[in-house]
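Note sheet for the following structure.
Note that one protein chain of the assembly has been removed; the remaining protein chains are unaltered in position.
Our next item is subunit A:
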């Protein structure tokens, strides 16, 4: 726990409640994210993961409580956030090139109706290089695979030179191999950028992140990578195979020859 002493908090969520109409989605959320953290938030669908991200981005207003980003209000502080949205089915016909998608990350902090400066172009090229997509920069976004598109969205988030990267289910609907590539990439990015990520894919998350939190209306986060039984009970009604976590284990049933050996 002493590792946090010399680190600056980048996100401070205090006593945040969020409700839609009469239904409470988030209850008394407290979470402090420190510089260079890599937090994976897991939890069931409908547990409020996406809602929490929306509150952090100012897409919805908490009913009570406060959120500070880099010590500023959400509307100002989100300038320091690079946001990677959940993979969504979109119009594949949409006429936009990879390079133009990445350029979106720069739009907020610059004057409109000006051409991009050379420096800005370099930022975009560099972001594309970081995610290994420089070669496809002139491709229409609809022609990319799910994993490639996810990398483009990460590049887009990186162009604003963010302190924090916020990811919503970055590996939903990509195959496990591609997920591995994306997580490796995030691990590399984490050397300079704080990452907060939500996912329901606990096994994948746990092998890459530094700390894990659980969210099911309430937040269970102890700043460690351990998922306690108490957290699990809070989150899943059904038992989850904690033993398999991080250990090699058998997935397939034994071969018949092995069965004979036993007999």
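The rule is simple: contacts are C-beta pairs under 8 Å (C-beta built on N, C-alpha and C of every residue); 3 or more make two chains touch, one makes a residue touch a chain; residues count from 1.
Quick note on the criterion: contacts and distances are computed from a predicted model.
Looking at the choices "Nitrite/sulfite reductase", "Cation:proton antiporter", "Putative Zn-dependent protease" or "Zinc transport system permease protein", the name in the UniProt record of the chain not drawn here is "Zinc transport system permease protein".
Across A:39, A:57, A:70 or A:182, the single residue that touches the chain missing here is A:57. Although one chain is not drawn, the whole complex shows that of A:101, A:136 or A:205 it is A:101 that touches it.
Residues of subunit A in touch with the missing chain: 57-59, 75, 78-79, 81, 83, 85, 90-91, 93-97, 100-101, 103-105, 107-109, 112-113, 140, 142-143, 156, 160.
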